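What follows is chain A.
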Amino acid sequence: MISFASFPVQPERGSEYARHFPGDEDDHMDLDDGDFEAGGSKITWPGESITSSQAYMRGHGTYVENEEVVASVAGTIERVNKLITVRAIRTKYNPEVGDLVVGRITEVQPRRWKVDANSRQDAVLMLSSVNLPGGVQRRKLESDELQMRNFFEEGDLLVAEVQAFFADGAMSLHTRSLKYGKLRNGQLVTIPPILVRRLKSHFITLPCGVDLILGLNGYIWVSKHVKESEQEGEEGFDAEAVYSNRNDFIDDSTRIAISRVANIIQVLASHFVPLTDTLLLEAYEWTVENDTDAKGLLSEDVGDALVATIAARA
Partner candidate 1 sequence: MGDSAKIFQRLHPRAYLERFVAEDVRPDGRPFDAWRDVSVNVGSISTANGSALVRLGETTIVCGVKIEIAEPELDAPEEGFLVPNIDLPALCSPKFKPGPPSDEAQVLSDRLNEVLASTISLSSLVIHPSKAVWVLYVDATCINYDGNVFDAALIAMMAALRNTTLPKATYNVETGLTTCSRTAASPLQILKTPISFSFGVFDATLLADPTAFEEPLLDTTVSVVVDENNNLVSVVQSGPGVDSGAEDTLSTCISAAKSRRVLLGGQIP
Partner candidate 2 sequence: MASISTSKAEISYIRTGLLSNPPLRADGRGLHDFRTISLETGVAPLANGSAHLNIGKNPHDGGGGTEVLAAAKLEVENVDGHGDGVNGGRIVCTVSCSPSAYPHLSAPALDDLQQDMSTLLHQTLAHPSLHPPNLGILAGKKSWLLNLDCVVLADAGNTYDALFMAARAALWDCKVPRTRAVEYKASSAAPGAKVLASGEMDVDVGRDIEAQQSGFDTRSIARAVDFELPDYWDEGEVLGGSDRWPVCVTLNIAAPPPSSSSTAPCVHYLDALPQEEAATPLRLLLVFSFPPSSSSNLQAMRILGSGELESNQIRDFVASGEQYGQKIWNALNGKLKEEDVRRGQKARDRFARR
């Protein structure tokens, strides 16, 4: 019922903890071409000058200081022929148009909702960019503005697509397709956004009857699988289903599968393994083979074993 562990033992301060300084190397590393292609990605820290700015062009995560390209984030250096960028390890989500994101409503304002999408600013969802009950083409009415909370209210989770950016850099979202809208029948897992790669489709269905929505902003919705036919078709669109807060009946096996998948994602994320649909499939099969239940995944050794096998196969 209850178990105690001890904190990982910090390396004993004292003699053997000699901090290895790079000695008196010249102030910026001489990057020849070989360094990048060797696959061993270089890690840098803010303030370390990477190369002279004549030869290379400056990308994200760097700045130019007296003709030198200097890193401004701690992360891995990536070079695309003449462009140098530093990709940070842990950072807020940098949105791009067309990205699929999962967000939570924080505020209801006149004719729009503010959505927390794990980004620098709250995203904005305009009333005009939301499917209204009574068919997709219906024009926005006065009464819609008055009953905005019937559609989305504070705390609701939704999946949407980045439609455009405002002048101040805030995202403008839209849920103008039947795939998008309010989320139900499941639970949310949050992982660092850098681990979610751009995939063909961010809607994944696992064989065990679990649907996954990989938000590029690191919010992942794990829910019960909804069969294609049941999905609200074009003509079958009714507001009652799309904006209802009631979950459908979820049988126990699906619920167990959902918590198992959620724990898998948690374990993979804590090992900094980027998520792809194939990877998730393999991980799920591994847990089925070794019949580890969701709780087992929380323990350290089972988690490490899972990651080891996945890394070996990838």
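Keep in mind how these were chosen: all candidates are chains of the complex that A comes from, given by their letters.
Just so we're on the same page, contacts are C-beta pairs under 8 Å (C-beta built on N, C-alpha and C of every residue); 3 or more make two chains touch, one makes a residue touch a chain; residues count from 1.
The shown structure was predicted, so the numbers you read here are calculated from the model rather than taken from an experiment.
Enquirer: For chain A, which of 1 or 2 is the touching one in this complex?
Expert: 2
Enquirer: Which stretch or stretches of chain A touch candidate 2 in the complex?
Expert: Residues of chain A touching candidate 2: 1-8, 104, 106, 154-157, 182-188, 245-247, 250, 252, 255-256, 259-260, 262-263, 266-267, 270-272, 293-295, 297-300, 303-304.
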